[in-house]
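Shown below is the structure under consideration.
Of the protein chains in this complex, all but one are displayed in their positions.
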């Protein structure tokens, strides 16, 4: 029997199954510095202890997407090694910020299954949860992936499609304990616009572009111990290209939003998202945002802004889908999330 | 009104204006490790706590250029986003070493203005100062940049050209508190030459060369939250090249000086400097130094050496300018600085 992990196939999953993912990870100032090296991340709350303390926190938490990438990366060997496609995200919520010294692990529960009509693959829905060394939930999200069958003769499971919220309710957002934007320093944050300055429907062009190299996306993906072959091995695709980890595009685009959304300090939820087209080294990634909603929270001075974040490799700002309802070829990512912003 | 930063234009500056730059940054062992990954930095005082303790310090301070890059990088969105050229440096002095856990911020004061005769741009002189979370000055420097006018009809300001020292006086160098080279370990430092072994006029070929990749200079530049488009976006120049951040060349060249100047442990001042020619990925950077002066300091066993550091992409060692007084095409950097060395 082979000792290597060939991954799970569609027929290996059952609704209710809980999978403990391997290789917990302790993070330090190293991961924090690397995040700043890999992405043009400048949101002040994630850059400066002093700024974070001015917002009522003990120190600067790690970038929210560091938690996402680690929790996601751990799930890859068990969930998406034989995935044909990563189809969607929902109900992603950050609960406890990650700080230096924390050890993160990750667990997934299968919450839905649907075999495709061709009998060769199926959709697996999992709720993946990250916890720290104190057993606190760091974050959780639902994703669904299309997974190949290993044994085409395996019987189709009963179809279970979970009911998922289209948008995380504002009341369900977790505001980090102590967060207070009443004495927020807009100058050090980099922009003067507060929540009241953003109107629903407003579109923001984030202007800057970043051309990505193979070394960068591979190092970023490896950093989170994400081992999917297609990101690293030129022999794994017929075209000899290394597919960029979708999370690299998310982090790049989110960092680019600083220019226009410098005060959208913390991501607290992802309502949904799609990797519209693949991204490859040599592409120049740009971003634009659309304001989808604004809301109050119970924390002093803290509002919530719901944003559509679109990453592109060119094309006109604001264009997303063609007449056929499909994403235009220049669109890389369409992400719907909630962030916290001074009111 | 656009929410993104379009940067300041020449007519937006006035002498005496003080600009607080955004996004303070907390540094850790991560930034320190990354510096060693990006540059062949081997000066022992910045590499080893034990060595630094043997020199009277509490522990090993961050490389001096880490402070420079962070303080400089923060000033880019306010000072040089619309710059045509970075014209020069003067009166750069390091005051308080940066240590793990420090949070650095940056402020600039406009100290000079001169509109160009073409009426389309002008020169802006700023004194930029970095401070830590205790309000101590980390370092400061003057730089002047040529900035485009946004409104060509804006009236020319009164011309003010600041008087700047050609060389920082030895008496004005700040020696880190406690520094003592009386029990200096030349073996662990890597070379046996002390200050007395260097003669004014002596030229040192640092021998080694490093070929630079796009991924490397972009990651280095991003690490310091320097956001100038030309470093990252292949569409921002007509030739499709990404211009290397001049500071990357400074750090690379300074690191290469280890071979011949291993005991020039700390940079304490930059007297002046010019980025003679642009550097691009694929160039192989080399360095040579000329001893310009030597001096004593009040600290036990600690002398100061004034060096010209020249980075090249080839060419003969010692050659700098042509008959026309212009830098030869292979010269990348001409930097004049003071470093501390055992007497």
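Order of writing sets the labels: A and B. Residues in every chain begin at 1.
In this section, contacts are C-beta pairs under 8 Å (C-beta built on N, C-alpha and C of every residue); 3 or more make two chains touch, one makes a residue touch a chain.
What you are looking at is a predicted structure, and each value in this text was computed from that prediction instead of being measured.
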Which of B:169, B:213, B:296 or B:316 contacts the chain that the document leaves out: B:213
Touching the absent chain when the full complex is considered, from A:3, A:166 or A:199: A:3
Among B:29, B:88, B:157 or B:315, residue touching the chain not depicted: B:29
Residue touching the undisplayed chain, where the options are B:19, B:189 or B:266: B:189
Residue numbers in subunit B that touch the chain omitted from display: 28-34, 36-40, 42, 44, 47-51, 59-60, 100, 187-191, 193, 197, 204-211, 213-216, 259-262, 284
Residue ranges of subunit A at the interface with the undisplayed chain: 2-5, 20, 22-31, 33-34, 77, 100-101, 103, 105, 133, 213-215, 218-220, 222-223, 225, 227, 229, 232-236, 242
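One rule holds in what follows: only the chains that are shown with their structure count from here on.
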Approximate Å spacing (C-alpha centroids) for the pair subunit A, subunit B: 36
